[in-house]
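Structure, as C-alpha cells:
For this depiction, one protein chain was excluded, whereas all remaining protein chains were kept in their positions.
First chain written, first letter: the chains are A, B and C, and each begins at residue 1.
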Amino acid sequence: MRLDFTPEQEAFRAEVRTWLDAQLSGEFAHIREIQGISEGAEQRFPWERHLGRAGWNQLSWPKAFGGREANLFEQVIFHEEYARSGAPGRLSHVGLELVAPTIMAFGNDEQRQRFLKPTAEVEIIWAQLFSEPNAGSDLANVQTRARLEDRPGGQVWVLEGQKIWSSFAQYSQWGMALVRTEPGSVGSKGLSMLLIPLDAKGVDIRPIRQMSGGSSFNEVFLDGAETAAANVLGAAGEGWKVAMGTLTFERGVSTLGQQMGFRNELDHILRVAKENGAARNPGIAKRLARAQAELRTMRYTALRMLGGSGLSLAGLTYKLYYTSWHQRLGELAMDVLGPAGEIAVPGSDAYRLQKMYLESRSDSIWAGTSQIQRNIIAERGLGLPREGKAAR
Amino acid sequence: MRLDFTPEQEAFRAEVRTWLDAQLSGEFAHIREIQGISEGAEQRFPWERHLGRAGWNQLSWPKAFGGREANLFEQVIFHEEYARSGAPGRLSHVGLELVAPTIMAFGNDEQRQRFLKPTAEVEIIWAQLFSEPNAGSDLANVQTRARLEDRPGGQVWVLEGQKIWSSFAQYSQWGMALVRTEPGSVGSKGLSMLLIPLDAKGVDIRPIRQMSGGSSFNEVFLDGAETAAANVLGAAGEGWKVAMGTLTFERGVSTLGQQMGFRNELDHILRVAKENGAARNPGIAKRLARAQAELRTMRYTALRMLGGSGLSLAGLTYKLYYTSWHQRLGELAMDVLGPAGEIAVPGSDAYRLQKMYLESRSDSIWAGTSQIQRNIIAERGLGLPREGKAAR
Amino acid sequence: MSFIFTDEQTMLLDAATRLVEENGGSAAVRAAGASDRGYDAAVWQQMVEMGWSAIVVPEAQGGLGLGQVELSIVAAAAGRALLPSPLLSTAIAARALVLAGTPAQQDRWLPQIAAGELTATVALTGVEGCYRPGDVAATLRTDGDGYRLDGSAGFVLDGHDAGLIIVAAKLDGEIRFVAVPRGEAGLSAERLPWLDITRAAARLGFDNVTVPADAVMAGGRFADVLAFANATLAAEQMGAAAAALDITVDYAKQRVQFGQPIGAFQAVKHALADLALLVEAATSAVWYAAACADQRPEEFAEAAATAKLMASDAIVKCSADMIHYHGGIGYTWEHDAHLYFRRGRTSASLFGDADAQTKIIADAIGLGAETNDAA
Partner (left out) sequence: MSFIFTDEQTMLLDAATRLVEENGGSAAVRAAGASDRGYDAAVWQQMVEMGWSAIVVPEAQGGLGLGQVELSIVAAAAGRALLPSPLLSTAIAARALVLAGTPAQQDRWLPQIAAGELTATVALTGVEGCYRPGDVAATLRTDGDGYRLDGSAGFVLDGHDAGLIIVAAKLDGEIRFVAVPRGEAGLSAERLPWLDITRAAARLGFDNVTVPADAVMAGGRFADVLAFANATLAAEQMGAAAAALDITVDYAKQRVQFGQPIGAFQAVKHALADLALLVEAATSAVWYAAACADQRPEEFAEAAATAKLMASDAIVKCSADMIHYHGGIGYTWEHDAHLYFRRGRTSASLFGDADAQTKIIADAIGLGAETNDAA
C-alpha cells in the first residue's frame, strides 16, 4: 500500500510533461480549446497521429508491435499528465483501446503486422460494429449475416445487415464487426468477428443526432459490403469469445484518463460555484464536497482495479459507480448554474456544462446499461444465482 | 372535487368529538399516555371494548350487524377525530379491519351471527394466521395442514403446522388461519380459511421479540389443535380466494387513522426541531418541509383511493409510498435529535422517536414487501407482463 | 366532500384530450416550438374556440368564471403532449389581473383575453430566474402624473409575442404589477435560446417605458400570483410526467431483449412502479392544490408549493428514466424523450425551484425564520 512513485517513475512523468507542454504551447496549442466529444474532429486527428508517431498511443504495447512496454504506473502517469495538459479525449479511442488489444489477443501474425502500427499511428481509425437495433443489451441477438463467396481475387465475406451506436464511425476506415456466419444459428453460437473496410461499396454510414445536438454515434448499413476471407479475427464461429474479450478491455488504464476528465469538469463547476455564489448555498456546498469525495474514491478504486490481479469486485462496480456519479454531476452543474444555466450561449460556462449535463444521460445506456452492470456485479461478483431461464 | 363537508357531516364530527373528549377527560384519561404499538395492552382493551359498546368500532357496518352504515365521509371524520384525540391505535385492528369484513363477505349467516358482534365489542380479539416460515412473500406456499376427523360431538378440523408474524396473537381468542386441506395440493389450490379457537389444546403462542425490544408479533404452533368442521370461511378449498379478499381490506378507511398517527409523529418531530434548534439547519428544515408536503399528498391520495371506484393506481401505490415516507421520517427524527437521540431514557423525546425509528424498519416487510408492492403496481397497475414462469 | 370530477369537468377533460391528440404529435410540437412565435396560432385559435382563454376570467368580463380545477384540466392535457400555446402565460396574466387589477383594468383587458383577441403573460423575475421579491429587476419611478419603468425581466413565457405583459416592478421597494402593452416605446424583447425547445421564453428590457397611473395595480399579491402560476404549471408538469411514464411503459411492453419484453424484467418493472408512485403523488397534489385555490384560500400557498414540488419530482425523474429505458433510441434527437427531459428541468425552476417551494412550506409549518438562510 504505497502512494509514492519511484524516482524513475517521476523522471518518466517529467518526460511526459515536458513533451506535452512543448507540443501544446507550440504547433498544437489550439487543441486545448476543443470541448465535447463530438467537436473539432479535423483538428484532433492530426494531433492524435502526432501522439502515435511519438509512441504515446502504444505506450503499453509490446516492443514487437512498436510499443514501450510501459508498466501500469507509467501508464497511470501518462494518462494523468495527458488529462492535466488539457488536451481533448481521443477520437481514436476505439482503435487504441478496443480493437488493438483484441487484435493482439486474438489476431494472427499477419493481422498484427498489418493493422497494429497504422492503428497506433491513427492512420486507421476504427469503428466498433457490435450493437444492432434488436441487439442492444442482448448483444448475442446479432442478426447481421456474412457468407463466404468466391471472387476473382479469392474468397470474400459478403455482409448484410445493420449496425448501430458505432462511435465515430463517420471518421473510420475500418470496422470490427460481430456478425452471424452460420446460417440458422441463434444466440452466441455461430458468430464471427470480421474486420471490414468501411470506405468500400455496400457500406452506408449515417450519423445519429443525439439529444445534446452533436453526433458521435452512427448507424452503419451493410448491404453487400465485402471483406477478404482472411479478415476474420480468431476462428470463424468464435466471434462471441472474441467479443467478450474486447469488452473486458473497456476497463483499462484509459479509465484514469477519463477520471482526469471528470476532475476537470468538477473543477469547472467548483470555479463557477465560487464565482456565482452558488457555493454559499449549504446544500450545494455539501453536494460539491460529496462529488469531490466520490471522485477521490473512484480514483483509488480504479488503481485497486488496475493494480490487482484478475477481475475484482471493485472492477465490476466501476462503471456503474462512475455512471451514477457523472449523471449526478450533470445535475449538480445545472443546479450550480441555476436557471441561467438553461440559457446556453456558445462559449459560456452554461453552454459547456449544459452539454455535459445532456451527454451524461447516455452514460447509463452505453457499454452495458446500468441494469446489465448490476446483473454482472450480482452474478459474477457476489455469486448470486442466475434467474430462471425464461427470464433471461 | 369538493373539500368541504356538509352541515350534517360537520354535526357528526361534533358528535364524535364531544363523545371522545368526554371519555378521554374522564374514565379513560390515562389512555392518551400510551405510546408504541406493543405497550399498555391491559389498559387498551377496556378502552377498545368501550368503543365497541358505543358503536364506533362498527360505524360503517350494515345495521343488520349492529352498525351505523356510516358513509365514507363519516368514516373519514371519525378517524380524523379519533387520531386528533390522541387515543392510541387499536390492538383489535385485525378483528375489526380484516376478519370482520372477511366474515361479512365470505361467511354464512351463522358465522356472522356468532362472530360479528363480539368482534365489534372486542370480546373476541383475532389473530391473522397466514404467514409461515416458508410462506412469507410467497404466501401460497402454505404448509400447515388440516384434516377432518370424527369426534363424539361431530367432525372437527385437526391442524398441524406453524404460523408466524401474527400481530397481537398473544392477546387473541380466535385466529383466522389459511391452511392446506387437500393433501398433496401445491400453491394456491387446496387451501381453506379456518376460524380456530386459540385458547384450546394444541395451540402454542410464543411472542417474538422484535429489534425495537417490544413484542407485537408471535409464532403460533399448531400441534393437533382442533376447530369445529363448521368453522370454515367460504367453501373448503377456496381459502386462497378468501385470503385475497382479506388482503384487499387492508387498504380501508383505517389508513386515514394511520395517517393521523403519522401527523402526530411529524408534529412531534417539528416540535423537537424547533426546541433543540435543529430546524435552523437548512438541510433539516428542507427535509421537514418535504415530509410535510408528502404527508399532505398522501392524505389526498388516500381520499382519492377511497372515494374512487374499484382498484385505482393510486390505491396500488399507497402502501409503498407511506412505507418509504415513514422510514425516511424515522431517519429524519434521529437526525433532528442528533447524537443525543441515540441515548434513550424512557419517557424522553429520544425514547419515543428512537422507537419509531426502529419500528419503521418493519414497514417495508409486512403486508407485502416493497418488492411485492412494486410487482403489483407494475403488473396490475401498469399492465406490464409477468416474468417468465421459471422466475416467479 | 368529493374527489371526482363533475360531469362538466369530465366533458372538459374529454374535449381537451381530443384537441391535444389531434394537434399534438412529435412533428407538430417540434415545428411549433421552433417557429418564430413558439406556438401554432391555429391551435391556439382552436383552444380559444373551446373557451380555454376564458376559463379563469370572471363572467362579468365575458369569461366562463370557472376555477383552478378547470384550468388545471386543460393545462394537464396540453402538458401531456408538450403542446405549445400561450395558454399558461395568458391564464396566469388573467389571474394576476383578477387578483391585483382595478375594476377599470379588469374591464379593459379581461374581455379581450377571454375572447382570445389578446394573449398576455407575466414578468415576475430578473434574468437570474429566481423568484424572491428581491430578485425583481424592474423598477417604477414617478414621472408627472404617471410612472416610468426601467430594468429587465427574465424567463418571460411567450414574452416576445404576448400582447400584454403584467410586469412585477418595484415602486419604493414594494412590488406592484403594471400592465404593459406590446409595442410600448422602450420595451424590448429577445427570445431566449432555452433548454426547453417546445415553448418560448424571452428576456425583456424596459428602457424608460411610459406607464400611465391607471396601468399600476394594487400591491401585495406577488406571492399569490406566483402560487397560481405554480399550481397551473404543476398541472402541466403532471400531465407531461404521466405521458412520459405511459410512453415508457408502452415501449417496455414491446421492446424484446433476451427473449421477453424488457418490461417483464423486475429491474425495469420496479423502476416503472417507482415512477408510478411519483405520478400518483403529483396527481394528488395537483388536484388538491386546484381545489384549495377555489375553496380553501388559506391552504392554497402551501398546497401550490406542494403541487409544484411533487410535479417537478415526477417530470424530472420520469423523463430521465424515459431516456434510459428506451436505451440508445431514447438518447437520440429524433426521439421525444429529450423534449420531456428538457421540459422537466426548465419547468422545475420556472416560477421558483424546489428550494423556493420548500421555503413556502417551511413557512407554513412555522419554520420560516429557520430556513431564511436556505433560500
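In the analysis below, a contact is a pair of C-beta atoms (placed from the backbone, for glycine too) under 8 Å apart; a residue touches a chain by one contact, two chains touch by 3 or more.
All values reported here derive from a predicted model rather than from experimental measurement.
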*When the whole complex is taken into account, which chains on show are touched by the absent chain?*
A, B, C
*Decide which residue listed in B:Gly26, B:Gly184 or B:Pro339 touches the omitted chain of the complex.*
B:Pro339
*Which listed residue, C:Arg95, C:His270, C:His324 or C:Arg343, touches the chain dropped from view?*
C:His270
_From A:Gln9, A:Ser60 or A:Ser188, residue that would touch the chain that is not displayed_ = A:Gln9
*On subunit A, what residues meet the omitted chain?*
1-5, 9, 73, 76, 270, 273-274, 279-283, 285-286, 288-290, 292-294, 296-298, 300-301, 303-304, 306-308, 313-314, 316-317, 320-321, 371, 373-375, 377-379, 381-388, 391
*Given the full complex, what residues of subunit B touch the hidden partner chain?*
131, 134, 136-138, 141, 164-165, 208-211, 213, 217, 281-283, 334, 338-340, 342-345, 354, 358, 361-362, 364-366, 369-371, 374, 390-392
_subunit C, residues in touch with the chain not shown (by the definition above)_ = 265-267, 270, 373
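Here is the rule we use: only the chains that are shown with their structure count from here on.
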*Most remote chain, CA-based centroid, reference being subunit A*: B
*CA centre of subunit A versus CA centre of subunit B: separation in Å?*
54
*asked:* Taking the mean of the C-alpha atoms as each chain's centre, how many Å separate subunit B from subunit C?
replied: 41
*asked:* At least two partner chains per residue is the criterion; list those residues in subunit B.
replied: 282-283, 286, 387-388, 391
*Multi-chain contacts in subunit C: which residues touch at least two other chains?*
260, 264-265, 268, 355, 373-374
